[in-house]
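Omission of a single protein chain aside, the complex is shown with its protein chains in their original locations.
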Amino acid sequence: MLNFENDYMRGACPEVMQALVRTNMEQTLGYGDDPYTAAAVEKIRVACGCPEAQIHLLIGGTQVNALAACAVLRHCQGVISPVSGHINHHESGAVEATGHKVLALPAHDGGKLRASEVREYLRAYWADENYAHMVEPGMVYVTHPTEQGGLYSLAELREMAGVCHEYRIPLYLDGARLAYALASDRNDVSLKDIASLCDMFYIGGTKCGALFGEALVVPRPGLVGNLFSLIKQRGALLAKGRLLGVQFDTLFTDGLYERVGKVALSAADRLAAGLSAKGYTFYAPPRTNQLFVIVDNTVIDRLRGQATFSLWEHLDDSRSAIRFVTDWATTAADVDALLELL
Amino acid sequence: MLNFENDYMRGACPEVMQALVRTNMEQTLGYGDDPYTAAAVEKIRVACGCPEAQIHLLIGGTQVNALAACAVLRHCQGVISPVSGHINHHESGAVEATGHKVLALPAHDGGKLRASEVREYLRAYWADENYAHMVEPGMVYVTHPTEQGGLYSLAELREMAGVCHEYRIPLYLDGARLAYALASDRNDVSLKDIASLCDMFYIGGTKCGALFGEALVVPRPGLVGNLFSLIKQRGALLAKGRLLGVQFDTLFTDGLYERVGKVALSAADRLAAGLSAKGYTFYAPPRTNQLFVIVDNTVIDRLRGQATFSLWEHLDDSRSAIRFVTDWATTAADVDALLELL
Amino acid sequence: MLNFENDYMRGACPEVMQALVRTNMEQTLGYGDDPYTAAAVEKIRVACGCPEAQIHLLIGGTQVNALAACAVLRHCQGVISPVSGHINHHESGAVEATGHKVLALPAHDGGKLRASEVREYLRAYWADENYAHMVEPGMVYVTHPTEQGGLYSLAELREMAGVCHEYRIPLYLDGARLAYALASDRNDVSLKDIASLCDMFYIGGTKCGALFGEALVVPRPGLVGNLFSLIKQRGALLAKGRLLGVQFDTLFTDGLYERVGKVALSAADRLAAGLSAKGYTFYAPPRTNQLFVIVDNTVIDRLRGQATFSLWEHLDDSRSAIRFVTDWATTAADVDALLELL
Partner (left out) sequence: MLNFENDYMRGACPEVMQALVRTNMEQTLGYGDDPYTAAAVEKIRVACGCPEAQIHLLIGGTQVNALAACAVLRHCQGVISPVSGHINHHESGAVEATGHKVLALPAHDGGKLRASEVREYLRAYWADENYAHMVEPGMVYVTHPTEQGGLYSLAELREMAGVCHEYRIPLYLDGARLAYALASDRNDVSLKDIASLCDMFYIGGTKCGALFGEALVVPRPGLVGNLFSLIKQRGALLAKGRLLGVQFDTLFTDGLYERVGKVALSAADRLAAGLSAKGYTFYAPPRTNQLFVIVDNTVIDRLRGQATFSLWEHLDDSRSAIRFVTDWATTAADVDALLELL
């Protein structure tokens, strides 16, 4: 079976797995109070260009997003998200379960918020004489890349940060697949740009080479207090915290995080080129490790039992959009084998 | 350094680590929809003697406890816990963060609830004409072994289950260190007994040989509905769910979970015998992999830099109770080296 | 000053106030355990044609809506509401503060949900293979009349109830201004119809003649358990519960609740006719005690200092929609005086 369904179907990339094996029998203190976590934090600070960043290594994306909302928002505040944002759609109401509303604005160009629309929403909120009866927007949530592979340009991200700054609310970036944005030719936003423009973000590990884990970064301390107790309270504190330390230490050593992204993008680019050559058209322009392709339903039948993918949307009676995803282990041979079937 | 501070200082026991390595590059569906999780669930059901048990593999103890409370309790209900219970003391208010009160009753004999006191509490609650103004007891929480190494006898657990049954509230058992109870000579409660008497419990993995992970067991389905969405919502759903499946599949193959317990107990017994021989007395009777020893403060100074342990309680100006913990990898040589220092 | 800004600017209608004065020095038990509350409950049951209805007398609308959501929804469930619904917009996130998402669907014809769209939403939810990652729709929220004076026809309400029944989720109706719907010529839905078709609803008192108070009705017991503790917990239990009993007992004696509605509607109809005669057009068709009129901005200036109203929407540079509201005390003379100014 050729698996292109998702980027969390395997374990960890070999370097990460080896590091876990190598350190397995060492004894360290728990809860992140270990040298591997300290090293990982230091390397992430360097990579972000933020020597004082507050960094917490956590387990999964939904957990991080809810914690971030919880840590930042005051009572009666909500978070602005594109209607297609992961927190609005695919996290079983995790943000609302912390008591906060997700304020959904239109999504553009594969799931992006538009800074101008965010500004207008904020302006209108504060101009409404009944604003105190409404949920106050207290944070802006963006994903990069978005759930449909959209990429903010540096100019767009800068404009969004400007709006947030103007209204004094934090900008939060969900980087579940950040490695695949950073490795894309179509991306002009660096990790340092993100750290400079966002008030809080996370660097995805689970989908980007780690066994599991996400690094929550608060570039300039002071936005949130110490999150340790909140992390514990929300069941997000790993007893053997060094497991996260070891993984991120490895991912941020010798450019592994970049390599992870490059391998997946190289496979995705090869697949996109092959699909174009065969005459396929795209539902969304190829940008990261997710390709959204328009196919006849007969193609779907043909692939069944030989390759996995996601059915994205029924377009009409005869055609659908399907999604192929590459990861840090997808080979050119895998891609070619898939192209053979198409 | 001789580490006796805790049972979560190393990674996973070798069999578990090997299984993770062996399956690392396999591709499976996410969120627990994989053959390893299915196999683990089946083996746990057999071990519990509950062919229809509902089982969820989760990441950590605080997470499981809060989820269990959340899943079982209705609005305005709370959970009865010994005052020394982990949920009452050391989880940063995780249960309260789900909106439920912890109703603390006295702890006896190393952290145990007494069935007679639970019955009296329930009786008095329902007899109070203002009961509707008070938090309704909706679940009983016990740990086995307790936080201080206490063990419920089968008779005690049966009596507690009887009280719960009488008042129609579920009995929940926190088995963070369950392997070390099951392996103890002083324990007469089997896993099947627990599954038969409790309405919900978890089999600890993190402290008992796994890299991380706890298996939440609902022996007789129907108590709670499908928990999948709640698990997702609370940030407790592991994308690569099979990591938990692989670990519990391994732990419940060829008696590994029992062996993990036996190794730690064997070391603890050796240490207890050695301490007795040297004239030390115990703060609590040795029962599981945690030993609570009374020492002169000069001993503490002498150990510093050579062995780790926990300072449990200052008894008076010259003496303290300290805790030594063994695990699945503690050797006789480790124990003897520690005894040398004492 | 001619006040047409809202229907909660005065105290209570005279009959209600007299009853409060008459009973003021009586001594009764607290928390609703008094004969006035019992009488009110009985009269509301008769008015609703539901002899077994569970009824709770509460203080305000936002409180009732949040309690209803809380009482009915399970974890991970949300409530379907029109995007313009009061719970979605003007209650400071009260439903989300109980941990539940408001699932906003398009509003039609002055703030109404369309049964066909609710059905399609429910169908699509359950057809989505990832439904467990999304918030489960667990209740449908409608207002009658709506926030903009919209009225469901009996046929529409019946169809909505059918959809809810089909998907086994409760239909909840917010009747903050119910008296003004019931009294409208354009309304064909009776209180008994509402009790027959909805699973839970409230009869508004605050805006309809009471000093304060809303009657939450669960026509067929069993949907929610006893709500007493939840009401207490959420700070919604009035110590002197009989204050609510006395008011609703009075409102449901000798047709007072109907009269309250009729007076306001009679004034509204007179005002609508006068406005039409003067050539004004309406932003929304006149249906209840709220009139939405299109005016030149010069009219707004002219009224200032002489009459109050709400500015509803800026239509363009020269015209706005404004709202006039009548209540149970608005006289023909008030209306004529206002028409003089226009």
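Labels A, B and C are assigned to the chains in the order they are written; within every chain, residues are numbered from 1.
As a convention for this text, a contact is a pair of C-beta atoms (placed from the backbone, for glycine too) under 8 Å apart; a residue touches a chain by one contact, two chains touch by 3 or more.
Here the structure is a predicted model, which is why all the values come from computation and not from measurement.
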Chains still shown that are in contact with the chain withheld from the display: A, B, C
One chain isn't shown here. Among C:63, C:143, C:187 or C:326, which residue touches it? C:63
Looking beyond the chains shown, say which of C:131, C:167 or C:212 touches the absent one. C:212
If the hidden chain were put back, which of B:135, B:195 or B:322 would touch it? B:135
Where A:177, A:232 or A:287 are the choices, the one touching the absent chain is A:232
Could you tell which one of A:136, A:159, A:199 or A:334 touches the chain left off the display? A:136
Hidden partner interface residues of chain C, rising order: 1, 3, 5-6, 8-12, 14, 17, 20-21, 23-30, 59-64, 66-67, 91-94, 97, 206-207, 211-212, 229-230, 232-240, 243, 329
On chain B, what residues meet the omitted chain? 75-76, 78, 89-93, 96-102, 104, 130, 132-135
Spell out the interface residues on chain A facing the chain that's missing from view. 70-71, 74-76, 99, 132-133, 136, 225-226, 228-230, 232-233
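Convention: only the chains that are shown with their structure count from here on.
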Can you pull out the residues of chain A that are in contact with at least two other chains? 91-93, 97
